[in-house]
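Dropping the structure in here first, questions after.
As you look at this complex, bear in mind that one protein chain is not there, while each of the others sits in place.
Per-chain residue numbering starts at 1, and chain names A, B, C and D are given in the order in which the chains are listed.
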Amino acid sequence: MLNEELKTKITELLPAATFEEGGDPIAIGWLTIQVEPGDWLSLAQKLRNDNSLLFDYLFCLTCIDWKTHLTMVYHLSSTRYRHNMVVKSKLDRNKPEIESVSAIWRTADFHEREVYEMFGVNFLNHPDLRLLILPDGWEGKNPLRKDFEDAVNMIKL
Amino acid sequence: MWSFSHIANEMHEWLSKTFNPTLTLIIEMVIAGVAVIGLFAGLGLVLVIMERKVSAWMQIRLGPNRVGPKGMLQSLADTVKLLVKEGLTPDGADKFLFNLAPFIAMIVAMLLMAPIAFARDFQLWDMNIGVLYVSAVSSIMVISILIAGWSSNNKYSLMGAMRSGAQIVSYELSAGLSVLAIVVLTGSLQVSDIIQSQKDGWWIFKGHIPVIIAFVTFIIAVTAETNRAPFDLAEAESELTAGFHTEYSGMKFALFFLAEYVNVFIVCAIGATLFLGGWMPFHIGNWTDFNHVMDYIPSSIWFFGKTFFLIFVIMWFRWTFPRLRIDQLLNLEWKYLLPISMINLVVVTAMAILKWHF
Amino acid sequence: MGASSLIVLIIAAVAFSGIAILISTFVLKASTNKQKGEPYECGIPTHGKTWIQLNVGYYLFALIFLIFDVELVFLYPWAVVAKSMGWVALIEIVIFFFILFMGFLYAHKKGALKWM
Amino acid sequence: MYRQTEIINDASQNPSLGGSGETGDLIINVGPQHPATHGVLHLVITLNGETIKKVEPHLGFIHRSIEKMCESLSYRQFIYVTSRMDYLSSHINNHACALCVEKGLQVEIPPRAQVIRVLMDELTRIASHELWWGAMAMDLGAFTPFFHAFRERESINDIMEETCGARLTMNYIVPGGVMQDLHPNFQNKVKAFMQLYKRKIHEYDELVTGNIIFQNRMKNIGYLSPEDAISYGCSGPTARGSGVSCDIRKIYPYEIYDKLEFDEVLETAGDSFARYMIRIREMQQSIRIIEQLIDNIPEGDFQAKTKAVLKLPKGDFYSRVETARGELGVYIVSEGGTTPYRIKFRSPGFSNLSVLDHIARGSKLGDLVAMMGTLDLVIPDIDR
Partner (left out) sequence: MSKEINHKEPSSIPPSGGWGGYIKDVYRGVKSLLVGMKRTMYYFTHHKEIITQQYPDNRETLDLPDRFKGEVVMPHDEKNEHRCTGCQACELACPNGTIKVITQSVILADGRKKKAIDKLVYHLELCTMCNLCIVACPSDAIVMAQTFEHSVFDRNELTKILNNPGSKIMEGVE
């Protein structure tokens, strides 16, 4: 499906979604949409199950720390139609919370755990939200946030 | 003619002449003990270097080549290294059993030496139940492995021990059945009788296909019984790190190691005795000239040659095949080897009664 | 040498192992630390007890083995005389194996040979 | 939809587990110091007898936070770090990063550089699969194939050493092309390698593939359905073994892959053996690609003209390439400065590992090793 068609389809599904222009303009030209965290889970289910969309492959899930807020980024792809899409969602930096999509895409399980420990995003209804990469009993800040400083191990150049 | 039995007899006569009977016996016992220990240690050294060279050449490597000429003294250096290593006992282990296990392994390996005929008339004890003795004593080996694995207080060891328990007891059946095939043919359990019966040809040649099947079954079964790859489930390096001897180190580990190799030697010696004629030279029917030439080769060379050939075959297996999984291993025994060897035994019996063999 | 050789062999084995272990304890300079005595589990402290009731399928094999091994012991004396006994021996062993095989099939049908 | 796997609580949280004696569950750590994990992967396995009830990966032993590290490095510098991620396909990692930067810079890559990159990619892929093949056989207890695999791999490494100056972490790719031109011996050496490979390829079948023990160990083990593969985000040979077409070189071609003739290798069985066969056949496809290119390397520049200091425009950029393990995604968020604002590496190993628990449940401990082998895990790739 072309981006224009995707756009109309998604406007149908979620009128509140805003489209980001110019994001990754040169590359593959993926449609990028912005959604509110609260709308995400229902949209995700529709994206996954709608027969004309069928975004069944979540190939990247990450988070960006913009110092004022966090942005969750989901890269979706459809293995049948071969179209791609990027979904972004702004989170409050002090209390980041978003619904987990690990029930829709199993790969989100590990990726969300990684984002949880690296950015401190709390995924609601995640089946097993524990530390994955960081050592057990890690306390303190989340390493990939911009204000993180590891006094011991960080080498300043 | 120079031979082991000749030397033994000369020595016995000289000792009987010089000392009283009790002293003679004691001196003979000491000599025998020292000889066995020497053989034991020597076998360990030779088999280890042999294994390393065989594996290296099969793996397009050079193998050990630093210590001694062409690396032949490598295993001696390894022994010295193991000797100065600490034999650690883990804190949580059952200390008594943990230290007992290597002794049992060694005693079993040593006891199995008794009925083996190393050369013509050169045997520690030619007992009349020789074959039964071997299969009885070799069963004790599993106990040492179980003790070692259980007492280590290590989960890998425990799993390895459990596995080897199931494995060794299973494979003992088909090993026993294939040994019985030869017993049926010779009608005796005595090792010397079995060898004598192969005077005009080894069983593997004159026993037709059934004996060959029995031989193959025997080789597979003893490979499994000695925990050699592809049946090394008890060690299973990539699954259980080192299996039942994970916690063993230093000399205690070396004893297990040595016992394993000596066991391989012994089962191959038994195989050579039963199927390949032991020390009996290669004879063909009534070609007297040919048989005479063969007789000039000392009997001990025949014995060791055959044994080492079988050892090589077992090493060959190890460096070619992947490991089986535990349930496949038992499937192989219960679904393939055991029925085959049972039917084979019946066929051999029929053959023996009909005198179809030569 | 006769039966006394067994005593010699046992003494030799114990002496050999004992001396080897003794030498190694004399030669080495052991260091002590707490981690040394821990069980090896890939460098991670072990989880729970090791000596628990394991749910293993091995014991079934041990049971079947026991049956078969006892039969096997019966076979040894039979094997010695089989040749001289002639056809009777063959018929006997066929019957014997038949019964044994039935038991084996029963165990197989019951799933005892299936790995747990 | 994927099959729901039950979540079994960790034993540390549940005192009824962990060797209390009632349930008979044994909790065993496999790794980080374990021969089968090929690195510092730590799996906590709950066993019931020999049967696996649960596999729980604990990661992070080799986590170096490459993503954070890259935030302080310039667009030329950060590429070298990615060689240390999936060190077996380090060249392809570099390639992905360079592609992403080039997308941002909008530079045209000279055809010679494109061909060189593709050639090197495919050689790296073969080298990676060779090592995997040897290690996989070793996991199953066959030691000999490991050395045989290294014979071929060595000759690839020699080619790499001669042209790139290093054997493993080549760092040969720079934004705009490659760092140096090909070595004059390159073509001859690659041809010699291909001859060696073709002469020896039948040994792989003789030693491993055709072996009855090996086949028994692999077939019907670790079944992964296509739906599960997609849902778990698997890529590369792991997903293609289940019949999921996911070769980035075919679907979203980069460089000159759309002009080349090669097949996307697919198997439908979804078991360990299918995943094994995919890699074996993929090596032959790589050879095919190299054959097409080796005599047709275009003349010209090996590097496009780029500015001394690279600056990406504001925005986010994503590039996807096919490494030896699957899809590697490089996601760069740029603020317009000389360093990336945020980089995310979507590593194939991370997603492929997450499927391990799913496919291992209910099989034997020995199978776990085989399954890990077929997933072809490289731990730095997972931890990053």
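One rule holds for everything that comes next: contacts are C-beta pairs under 8 Å (C-beta built on N, C-alpha and C of every residue); 3 or more make two chains touch, one makes a residue touch a chain.
Please read these numbers as outputs of a predicted model, since none were measured by experiment.
Trainee: Touching the left-out chain: which of D:Gln33, D:Asn171 or D:Gln187?
Mentor: Considering all chains, including the one not shown, the answer is D:Asn171.
Trainee: Decide which residue listed in B:Ala8, B:Leu43, B:Met58 or B:Leu310 touches the omitted chain of the complex.
Mentor: If we include the chain that is not displayed, B:Met58 is the one touching it.
Trainee: One chain is left out of this view; which of D:Val190, D:Leu207, D:Ala229 or D:Ala274 touches it in the full complex?
Mentor: Answering carefully, the residue with contact to the hidden chain is D:Leu207.
Trainee: In the whole complex, what residues of subunit D lie against the chain that is missing from view?
Mentor: So the residues of subunit D touching the unseen chain are 3, 5-6, 8, 16, 48, 51, 53, 73, 76-78, 80-81, 144, 151, 154, 161-166, 169, 171, 174, 179-180, 183, 203, 206-207, 210-213, 215-221, 223, 271, 361-364.
Trainee: May I ask you to list the residues on subunit B that touch the chain which is not drawn?
Mentor: 54, 57-62, 65, 316-317, 319-321, 325, 327-328, 331, 336
Keep in mind that, in the parts below, only the chains that are shown with their structure count from here on.
Trainee: Counting C-beta pairs in contact, does B-D beat C-D or the other way around?
Mentor: Between the chain pairs B-D and C-D, B-D carries more contacts.
Trainee: Quick check: how many Å separate the C-alpha centres of subunit A and subunit D?
Mentor: 24
Trainee: Provide the list of subunit C residues touching at least two other chains, using ranges where the numbers run on.
Mentor: 41-42, 46, 50, 54, 56-57, 115
Trainee: Counting only residues that touch at least two other chains, what does the list for subunit A look like?
Mentor: Subunit A, residues with two or more chain partners: not present.
Trainee: Okay, in this complex, where on subunit D does subunit A touch?
Mentor: 2, 7, 10, 57-60, 63, 65, 67-68, 72, 103-104, 106, 228, 230-235, 244-246, 251-252, 315-320, 327, 329, 331, 333, 341-342, 344, 346, 350-351, 353-355, 358, 383
Trainee: Where on subunit A is subunit D touching in the complex?
Mentor: Where subunit A meets subunit D, its residues are 22-28, 30, 56-60, 62, 64-65, 73, 75, 79, 82, 86, 105-107, 109-111, 114, 127-128, 130, 132-135, 143-144, 148, 157.
Trainee: For the complex, give me every residue of subunit D touching subunit C.
Mentor: Residues of subunit D touching subunit C: 11-12, 17-22, 24-34, 42, 44, 48-51, 364.
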